[in-house]
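A protein chain is absent from this complex, but the other protein chains hold their places.
Entry: subunit A
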């Protein structure tokens, strides 16, 4: 993991879970997989605290464990999974657009708690929705569970792997979840909770051979005393499915921009039809039917022509467009012209660059060198003589998309870390003011509850002067802006990561 990624992970863990979890998490990311005692020893924290921290991390799927030989259990942190935490707002928003408020709250609860049983989710969401509805109406559990079932049907939520029902001392590797969904439509349960699932799958429990203490059970307790009907069947959000959805969205909007609305609709239908039948990492979708496009290739003539969307090419185009856009914003449109030229011609000499791009020689040279120094381009030497003399060698400029994408990704990580730090700094600066305003609000709320008069409320409100109010407004605006910016940079990260992943798989 690069330095920038580790920094970003540490910031995220700290913000969401606190200091101790951050220390343990970062330590694991840095050093790979380690057993419990070594972690405690290296970080200098007490065994108890380490256990609690690991518990939190495992609950949120950020740390996985494995039994090695001699029965030692080693814990390993997944850095990429930690970085996904940046994307939570986007997941929640997507669910909102697809399944409205109910779906949004379900996914939010799942993301906040890592893993949950369905009954717990349904209960919590129903309670939350009831609060926001008018007095007298309550949210029916059935509606919530219906939405839950729909989410499960389209694979947005999935069952967590669970323990094998046979008594086995080793926790086996978790199987891929989506096949679980087939068992969905089976059981219904009282009271008013329609629950589903047959419990055939193995659960990742914390029993292991070396007898490590069972304190690392997933932290889930229930309020009601009656036995939970679906205890042991935990659900989590299926991030891969969300990623697939984002990718499809990006492709459809790219097509809409390049061509027109109807073509993009066609592409969207093609993608939707293949949603369930393709795994998230397949380079081609299942063949469907008809139209002509850049990403679409013909793959056979049966049924009047079968067409396939070339996902790899689509992602490559999107990644290239991202690179071009960055070059354009940073160096100017002439530089962007040269960049695209080199991309199209693959290898090109300096003299030819001037000719094709119609840019004066001096400027062209300057721009080429600048891009070279920022690693957007590289040089390929072709010597004419065996002694590689510079005056007798061809130097060709070329763009290696994969390495440029990696470089840009690294920059994105650092940028987000910077944005988060700035946000924390801004909040810290105005801490005193924030605390004051919180106190005032608390006072007002309590006074309203006890029925105070208008005049008294006015007096309390004036404890915050106008300039201070202004400052608060500015602070809120700034923090929102920084937040929004983080999400935007995360979109870039998503495109670049998908492209890199897809390319690495092909090799």
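The rule is simple: a contact is a pair of C-beta atoms (placed from the backbone, for glycine too) under 8 Å apart; a residue touches a chain by one contact, two chains touch by 3 or more; residues count from 1.
The rule we apply is simple: contacts and distances are computed from a predicted model.
J.: Refer to UniProt and select, among "DNA-directed RNA polymerase III subunit RPC6", "Peroxisomal acyl-coenzyme A oxidase 1", "RALBP1 associated Eps domain containing 1" or "Ubiquinone biosynthesis monooxygenase COQ6, mitochondrial", the name of the complex member that is left out.
T.: "DNA-directed RNA polymerase III subunit RPC6"
J.: Which of these touches the unseen chain: A:9, A:73, A:318 or A:371?
T.: A:318
J.: Determine which one of A:254, A:271, A:368 or A:399 touches the chain that has been left out.
T.: The one listed residue touching the chain not shown is A:254.
J.: Which one, A:73, A:144 or A:326, makes contact with the chain that was left out?
T.: Of these options, the touching residue for the absent chain is A:326.
J.: For the chain left out of this view, which of A:358, A:449 or A:466 touches it?
T.: A:358
J.: Taking the full complex into account, what residues of subunit A touch the chain not shown?
T.: Counting only subunit A, the missing chain is touched by 250, 253-255, 257-260, 262-263, 317-318, 321-322, 324-326, 328-330, 333, 336-338, 340-341, 344, 356-361, 408, 411-412, 414-415, 417-419, 421-422, 425, 477-478, 481-482, 485, 487-492, 495.
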